[in-house]
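Missing here: one protein chain of the complex. Every other protein chain is in place.
Going in written order, the chains are labelled A, B, C and D, and every chain counts its residues from 1.
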Amino acid sequence: MKSEALRWIVFFPLIGAALNGLLIRSKNPYLSGAIGTLAAFASFFTSLIIFSQNGFSTHITDFLFTWFSTGNIKVDFALEVTAVTSVMLLVITGIGGLIHTYAVSYMSHDESPWRFFAYLNLFLAAMLTLVLSQNLVGVFLGWEGVGLCSYLLIGYWYKENKNTEAGMKAFVTNRIGDLGFLVALFIAIRDFGTLNISEILAFVSGPQAAALGSTSLLIFAAGIFWASTGKSAQIPLYVWLPDAMAGPTPVSALIHAATMVTSGVFVSLRLWPIFEGQAQLLEVILVIGLSTAWLAALIALTQRDIKKVLAYSTVSQLGFMFAALGIGAPVAAFFHVVTHACFKALLFLGAGSVIHGMHEKQDLLEMGGLQKKMPLTHGTFLVGTLAIIGFPLTSGFFSKDLILEKAFVKSPVVYFLLLGAALLTAFYMLRAYSLAFWGKPRTKEAEHAHESHWLMTVPLGILALLSVVVGFFEVPDILGGIHKFTEWVNLSWIGWTPQLGGGTAEAHHLSHLAEWLLVLFTTGGSLGIAYLSWKKFGQIQAKSAVESNPGFFTRLSENKFYVDEIYGILFLKPLAFVARTGSKIVDHSLINGALHGIKDSLNLSGNVLALFHTGGVQTYTWYLVFVAALSICVAIFSGWGVL
Amino acid sequence: MENSLLLFLLWPFVTGLLLFLFPKKIPLLAQYSSLVFQIVWVLLFVWAIGPIWEELSVAGDGGGPRAFPVYFSWDWIPFLKSRFSLGLDGLNIPLLGLNVLLSLCLGFFSLNKKNLGPGYLGLFSILNGASVGSLLAADAFVFYCFWEFMLIPMYLLIGGWGSKNRVYASLKFFAFTMAGSLFMLAAILALAFQFDVASLGWHDLVATNFEFQGWGSVQGLLFLGFMLAFVVKIPVWPFHTWLPDAHTEAPTGASVILAGVLLKLGVYGIARWCLPLFPEASAAAAPTLMALGCVGIVMGAFAAWFQTDIKKMIAYSSVSHLGFMVLGLFALGVEALQGAFFQNIAHGLSTGALFLIFGIIYERTHSREISKYGGFAQEHAWLATSFILASMASIGLPGLPGFVGEFLILAGSFKTFPVYSLVALSGVLLGAIYMLGMLRRFAYGPVSELVKSHPVRVTWNEWASLVPLLLFMIYLGFGSQAILSKVEPAATQVLTYFR
Amino acid sequence: MELFSGLSVTQFHVGIGVLLFCIGVSGFLIRRSGLIALMCLELMLNGVNLCLVSFSNLHRNPEGASLVLFIVLVAAAEAAVALGLFVAIFRKVGTVSLDDLRSLKG
Amino acid sequence: MESSFFDSSVFTLGPNELQALFPLLWLCVGLVFSTLAAGFRLGIGFTRVLSFFVFVPFVGLLAIQLGNPPVAVMGTALEMNAFTRLVGCAVGILALLVSTFVTPTRNGVLHPEWLAILVVQVLGLTLLPGARDWVSFFVYLETLAITGYVMASLDTDREKSLEAGLKYLLTGAFGSGFFLMGAALFYGLTGTLDFELIASALKSVNSGPEKFMALSAAILIISSLSFKLALFPLHMWAPDVYQASPTAMAAMLSTATKISVFGALAGIWTLTGFSNFPELKQILIGLAGLSIVAGSLLAMAQKSLRRLFAYSGIVNAGFAALALAAGPFATGSMFAYLFIYSVSVVGIFALLERFSTQLGLEPHGDLKIENLPQIGRKFQGIFVGIFAFFVFSIAGIPPLPGFFGKYLILKDLWIGQEYFSAGLLILGTLLGLGFYLKILVPLYMNQDEPTDEIPQNKRVAKLWPTALATTLCVLAAIYALGGLSRLPRWVETVEIFAR
Partner (left out) sequence: MESVGSPNVVQIVLGFLTLVTALSVVLSKNPVVSAVNLMATLFLTGALYIGLGHFFMGAIQILIYAGAIAVLFVFIVMLLDLKPLSLTLPGRAVSIAGGVFVSLFLGLGLSVAAFRSSFGNQGAAEVESLASIASPSVISLQFLSKYHLPFQVAGLLIFATVMGVVVLGKPKKQLDQVEGK
């Protein structure tokens, strides 16, 4: 089915970006913000219309033009909506719209709000291209496009070198991942003969794929996964995300929490049938997801910057999602994407509100006792915190529980490992929450903190609501058994046999009792840890109370396990050394050195020859005699065999 | 057709000589006249290619490939077996268009510049003529004549209007390029007088079969002769060291044309002459040349990474990017070949724009040291934005033309030589590293003393020179098919010689 | 005299001519005075003349003798120009030593 | 001989011979007038006009006879064939060009005898390639040599000019001695001085002492003529002479002599059977190779422009010698090359004279490279451009005339399978860049240094001769270029001569 409305989902933010960035360039934050927000919401409503009109029974496509086509590479600029996409669309445009609204106020004191909203709209356009594109090159276009916008937005306050460095780190790290994407594209061109996602899926299920052997498919999937570790901040490429917090907080909320970082999960999901067949790869994904979840959570335990805590929390949650993929539970992963988008956006915006109220102070230790100064923020932040730790009946509870349940089915070991990460989540989230909102104000800023503008609090409220409500699309059987979400998402793979991924289609069910036990164990553990954490951090009165004598582990964690430094020593410095000295030696010393040597020796020999030119007539004639005599003697004596 | 093509070729020569006669005291007169000449030239270009524009995307007779059509021929020196013949097809038309576009932009750029008098403009025009001539030539001897002649105006432009170290750079440029092309001269000579070819015309040469049994054999030697000229011009590693110097010292206009047209001629030359004439040798040399291309990609990027001189960095980025084109040429597949030709245009636009923008800035600040810049985005947002846009195009961001070229090259070469393609991929990453590193230090961060003390007011004509490039860049990012469809029949035709 | 009995008259005279030529050459090369160099030049030409005359004698051919006459003529002309130059140079520089006429070199 | 114009028992002169001699007779008439002019001590302007009166008809008369069949005048004394006439035309044109910019010496004094001497030299130059026996050859050779000695020292006011004349004379006379010894040995071996008879006698000389004697004789002659042609290492007089002689005379000596002597040597090579001995060819190629390499190296070390061009002349003589060694079929190319080269050099010398006048240096002064920046600063205009035209032309950049000359030689070397020689030529072209470009550097590449005003209005009146000469040289070079279509005919005529 075709629909020209589809393109407008992308065009609205693009138009918004053009208006803001090129034409109007208004310094009035409300005008710029209005344009940006309207564009986002226009997309949202278009998505809604498409969503409501069509459901997900058929794929909706929209062909715009042929981008490039030669030989057997044919790339159209075409859009396509499947079930996964439409959910993602709503998340992106909906949460995006809310964050835009929030940002109008948040950025109201900025010098060039038009630039901010232009970037933000551009990001939306790219992100929407990513999810909508019919073929992988289009996905890649969006993939790199969001990378660019992320780069621009992280370095939005470009006057400070730190920010632009963080932006560059994000871009370059993502590029390392993108190489995998490109390899996957090349494999698709070479072996599958097409770049169209549906055609690839059809090809993979067809008879040619079997003839092709599994290596191509493995490399393809591995390439996509490698790209995802970059974009979705998994080990080993997660290092950029915490630094990305240098950007304005709405950016962190939109890009680095809710949408862009989940695009890795999204793309894997769209190509799930290929992943499904790669058992070894899934193992790898599981291991990586688990380790990321743990590592990030461990680091988050000791971070003092509220945004850093949330950033590592994001990495950790993304690890959960990948672990879910690794288990073979894509729907669970995607459900967590959606719920996470809601509550993490909420948390970030809340943090932004706090920072706003604290006059750009981000250190948790400098806050304290904000619950009275910023009640709305506090309330919504609490909802977000509860959601992320899996407080019963919040969205996080449902999505996390779904993953844990699948993990338990797969292997209890995986379950316990994931549970451990979840418990850590509970600990550090409550730590952050308590440090910020409980106890006594520890600095002047904290004492003078104020509640934010309604443009900021309203989105917070809506997001808080969403953080609770969204979970009810997928409720375990023991609590009533709603499987709306699974049904929707499964529609994406209609025509693909065997039917997979859904939570209901598992081979063996857990008994209800086991499920109950699991839920209680998980929730109880989380709440218990959360309580401990609250007890520990909720009453801190002075900064010094926390700062004193960090232990070995604390120091390790505070320093992020020295991962950046290790990367520097292992990769960056050797590469830079090779590049610098290599290019110097080869270009400067060898090639140019040889050339200059030739030039100098030519000049030198010219000057030496000139010395023979004494100016005396006898010298001149001597050479005549010499040449004649030599030639004659050589001719004669060689003719006689003497020479 | 004949007349318009000939007129198109002669126009820059005639106007160039005419410009020499303009009074030196009133540069404005020469500048505006030159601009008018350029505009007329653009019209001539449209007039010349108009009649065949539609046919270009159509395959040749019987659905077969489209051989190089010759539209003008004059028996000028029969006893040298040379006819003055000019042809047009999908391979050269895009490059001609790029040349015309860039020179029009530079026509605008040169306005109101006190030091760019009639001499500069005249040489410039003649340079255009020479490069267009070698693009159009359908005869090896004619090709060589134009090819070599190009050196003179370029040498004088770099040497006469360049910056401090210009003498060294111009000499190096001249000596390097000439050393390479003399081998081509020898090969052309051998073609003409050692073999029973009817003439040095492209069609006659292509119809001749040269025996290939290793590099000492006829075809091997001829191929090497031609290749040496082209690899120096492109330049392929390790023949590249002239380029950074030439680019760095050249005046803005010369840098733009050097990057936008001259280097491309090497790529064009290979596709036009080396591949169809010496298919076996080309196929045998392909792995080596692709390896050199890869080394160029990596080493160019490495060198660009740690440059302290912005123009030098851009130049080294060109070395890296041209490595991609070599890779594309010798992957010997239509995708990669198309990619190489598209990358020609893309790189011409993006690097041209980079040089142009930096030229505008350099004119005010007179410094190329990256470390002296900083926070330029605050000084002039539009210009900085343009610079960032061009950089992004240069590192192959999707949505800008560089991506399409690189993608096609890499995907195409992946089909035949996956290993090289994977090595070349590192160039994509390194490109981001050095470009963004430069951008970060140049455009972002606190405003430096230099930038503060040299305010940049961009004049209307500078915008007029820049905006078309940027617009084309943005257009080609998605409108790639407009060019690719024209190149395809010709590219396919080149590959028909590889059985 | 027996030493020369193996030689024909022509060979003897040609030998003398060649030796004269070589004496002239060596004199030209080793003497500093331009005038003496010029005299050595005359010696060289004289050696050539002797060869030519004896060859003319041998071949019974008058062309050699004609060439000798032309050589004499040209030698005279050269000597005249050279001596004129020497006078002019001597007036300017005060020497005709070739070692001192070395302002042009390199 | 029924209708002989002048009939006696001693010699006959038929109408054909008279007609063939007519241009030379016209020269004699010119000599009378120029002697009268000298006698009446007429001014420089008059002698310049007179030179046109002498040389224009001379060239014209030769040119209209170009197609006439060969005429043997008085037996072996002179063969007026197409090649002789061509050389005569070339030499006449050069003399004409040179006379246009003959300049008074330091005190405004010029010996009016210059024209008479020049006329006699042109006579000798024209006759030399037509000589068919050693006696005539010697007389013609000495005619051009002795007049050359006088011309070199014509600026009697300057010690350097006298020194140059003396050096030229001593070395030249010494060389003549060698030449004569060679001729004498030939005479002794064959009993004749006629080329044709010598050749037939040498045909049977294949081994033994006779061969060695023939070889020795030939070596003496070749080395003495190489001395005249200034091939390395027999070149050493040339830079001195070209540096210090009056400019116009230096131009004549460095160009016309080469054309004539090369023509004569080409004749000797085939007519007297030198070509029977491969050793001689090797010696010539060896000398040529040395000239090319060492000449280039030496030229790079020069500071004086005229010395530099002298060394450039040595390199170019090397190129021509390569053509000579290749065989008679290359004579046409050699001639074309030498003519184009000569015209360019005369143009360059005219420009050097002009520049030194403009800079207020003494007439016939020795322009140094370090003076050139001033020229570049002050007079960057049409003449500096023409200077570049000539320099690039000699350097062999297409499509300037010099390139075609070089290409023709290269072509003939290739056809003759002289690959080593061809390689030398290419190498020489490359090395040539080392000094040709060096000249242009200070002319074009010193723009930003401060300028100091040089009062030039006083001198404007004296600049027109060099302007005229330069213009004529450009026209001649372009004519030679345009005359490419006639080259086959030239080659044909030369082949008649070689038969």
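Basically, a contact is a pair of C-beta atoms (placed from the backbone, for glycine too) under 8 Å apart; a residue touches a chain by one contact, two chains touch by 3 or more.
These numbers come from a predicted model, not from an experiment.
Engineer: Could you tell me which displayed chains border the chain that was left out of the figure?
Structural biologist: Contacts of the omitted chain with visible chains: A, C, D.
Engineer: Looking at the whole complex, which of D:Leu50, D:Val150 or D:Ala301 touches the chain that is not displayed?
Structural biologist: Among D:Leu50, D:Val150 or D:Ala301, only D:Val150 touches the chain that is not shown.
Engineer: State which residues belonging to chain D touch the missing partner chain.
Structural biologist: 10-11, 28, 31, 35, 38, 41, 73-78, 107-111, 113, 116-117, 120-121, 123-124, 127, 133, 135-136, 138-140, 142-143, 146-147, 149-150, 153-154, 156-157, 162, 181, 185, 188-189, 191, 209-210, 212-213, 215-217
Engineer: Taking the full complex into account, what residues of chain A touch the chain not shown?
Structural biologist: 616, 618-619, 622, 625-626, 628-630, 632-633, 636
Engineer: Mind listing the chain C residues that contact the chain we can't see here?
Structural biologist: Touch set of chain C with respect to the missing chain: 1, 4-16, 18-33, 35-36, 38-40, 42-43, 46, 49-50, 53-63, 65-66, 68-70, 72-77, 79-81, 83-88, 90-91, 96-97.
Everything below uses one rule, namely that only the chains that are shown with their structure count from here on.
Engineer: Just curious, how far off is chain D from chain A if you go by their C-alpha centres, in Å?
Structural biologist: 78
Engineer: With chain centres defined as C-alpha means, what is the inter-centre distance between chain A and chain C in Å?
Structural biologist: Comparing mean C-alpha positions, chain C is 97 Å from chain A.
Engineer: Mind checking the centre-to-centre distance between chain B and chain C? Centres are C-alpha means, answer in whole Å.
Structural biologist: 66
Engineer: What parts of chain D, by residue number, touch at least two of the other chains?
Structural biologist: 166-167, 170, 174, 239-240, 301-302, 434 - these are the residues of chain D that touch more than one other chain.
Engineer: Please output the residue numbers of chain C that touch at least 2 other chains, ranges allowed.
Structural biologist: Expected reply: 25, 28, 34, 37, 98, 101, 103-106.
Engineer: Spell out the residues on chain D that touch chain B in their complex, using ranges where they run on.
Structural biologist: 380-382, 385, 388, 392, 397-400, 403, 407, 410-411, 414-415, 422, 426, 429-430, 433-434, 437, 440-441, 444-445, 447, 484-485, 487-488
Engineer: If you look only at chain C, which of its residues touch chain A in the complex?
Structural biologist: 25, 28-30, 34, 37, 98-99, 101-106
Engineer: What part of chain B is in contact with chain A in the complex they form?
Structural biologist: For chain B paired with chain A, touching residues are 172, 238, 240-241, 244, 299, 301-303, 305-306, 333-335, 338, 342, 375, 377-378, 392, 397-399, 403-404, 407-408, 410-412, 414-415, 418, 421-422, 425-426, 428-430, 432-433, 436-437, 440, 443-447, 478, 480-481, 484-485, 488, 491.
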